[in-house]
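All protein chains of the complex are present and in place, except for one that has been dropped.
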Amino acid sequence: MAENTNNIPKTTSAFLQNQQNLQLISRQIEALLHASDAPLTELFLKKQLSLTSLQLEQALSILQERLSLGSLTLNKTASGYRLQIADNFSPLIQRVFPQRQERLSQALLETLSVIAYKQPVTRGDIEQIRGVSLSSQILRQLFDKGWIKEAGFKDTLGRPALLHTTPLFLDAFGLRHLDELPELPDIQALAQFNH
Amino acid sequence: MAENTNNIPKTTSAFLQNQQNLQLISRQIEALLHASDAPLTELFLKKQLSLTSLQLEQALSILQERLSLGSLTLNKTASGYRLQIADNFSPLIQRVFPQRQERLSQALLETLSVIAYKQPVTRGDIEQIRGVSLSSQILRQLFDKGWIKEAGFKDTLGRPALLHTTPLFLDAFGLRHLDELPELPDIQALAQFNH
Partner (left out) sequence: MTNLAIKAPNQPDSDLALRIYQTPINKLPEDLYIPPQAFAIWLEQFEGPLDFLLYLVKKNNMDVTTMAILPITEQYLAYINKLDSSHFELAGDYLLMASTLIAIKTALLLPKPQVANDDVDPKAELIERLEAYAQIKTVSARLDNSARLDRDVFLALASPPNQESINACLPKFSPDLLTASLLLMQQRPDYQLHSVKVDAVPLAERIVSISRQLQHAGSKSFFELLDKSQGSLGVVVSFVAVLELIKRQAVALITPHDLQDFDIQLSNLCLEWQPKS
């Protein structure tokens, strides 16, 4: 028996060592993702842990597999990787922590949609499209959540600030790119507004 | 074969079912602990998941075992259970997300040095050596950091408390013993001071 174990070819032993190393890396990634308050990019992980792209990919897949034994999943969002609770536990969490369920008002959702689909837009643009004056309360809520930001000015009278959505907005709605937004419905389809 | 499987005694099949159930409960607990921003008590978990004390205990031990494959630990604090990154990832986390080291004020350093080199000393001693009255703000900062402590009294009028440095102080300055303190330069105020 002892002889047998000694006869394990070098490649096998190297393979085992590599596997162990990837296991360790996967645990390090897990710890960093838990310690960070924002998603972490591939580039960041590779740089901080001195990994090749292949190592990162393998370690992430080991991590994903290990997490699947429990209740978490590794999720790739617009701004990087994050750990989230598997969807099938959402009903449980919603039941146990009902206070965490935030309802967004129609006015806020419409304002956010105008910014997301028509960006960059000014306050005036939003008011023109929605046909109502925009309460600063709503804009403040959106800024507070970090879903929108001001960048640049429109070259018109008063040089109003231009509003854009942020990666946090994408993260919050499970989108990786702006082009993953639900498609704007066709006017023809909308024509029959009675559905 | 088919007969055999049918012949599994009821108790065994009940045991397996119970084990599966405990696995599920352990995943539910894991999800709730990850979703909560505060530790969760045994009472809360038992109530929310309708568990007996035995079930909770067994599910927690399954969870602890599963977590040991990754980078978290189940931690029981005074206010309940929480999931925590294992201590052995501290160096990694500290390296990747460094905490800024604060600047220590001259007044704080002087007070600390007097205590370190002349301990045990009273507040009065410090004032005499430094030639300025001691702000309670500074002593509080030193107590808050756990770098000094009171132990014993000086046998003089008013029996003032004696101040000493602590092992945390040695730790913060990378010293193993007090005698590793750098040699005291020629300092008249300290030399003149006899207690």
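Chains: A and B, in written order; residue numbering restarts at 1 for each.
Keep in mind that, in the parts below, contacts are C-beta pairs under 8 Å (C-beta built on N, C-alpha and C of every residue); 3 or more make two chains touch, one makes a residue touch a chain.
All of these numbers come straight from a predicted model, not from anything done at the bench.
Trainee: Identify the residue among B:L22, B:A116, B:L142 or B:L162 that touches the chain left out of the display.
Mentor: Here the residue in touch with the unshown chain is B:A116.
Trainee: For the full complex, which residue in A:K47, A:K76 or A:R100 touches the chain that was left out?
Mentor: Checking each option in A:K47, A:K76 or A:R100, the one touching the absent chain turns out to be A:R100.
Trainee: Please identify, in ascending order, the residues of chain B that touch the omitted chain?
Mentor: Chain B touches the chain not shown through residues 34-37, 72, 75, 82-91, 93-95, 99, 101, 104, 106, 109-110, 112-114, 116-117, 130-132, 171-175, 180-185, 187-190.
Trainee: Applying the definition given at the start, please give the residues of chain A touching the unseen chain.
Mentor: The list for chain A reads 34-35, 72, 82-85, 87, 89-90, 93, 100-102, 104, 106-107, 109-110, 112-114, 116-117, 128-133, 171-175, 181-182, 184-185, 187-188, 190-195.
Simple rule for what comes next: only the chains that are shown with their structure count from here on.
Trainee: Could you list, by residue number, the parts of chain B that touch chain A in their complex?
Mentor: Spelled out, the residues of chain B in touch with chain A are 27-28, 30-32, 34-36, 48, 63, 66-67, 69-72, 85-86, 89, 92-93, 95-97.
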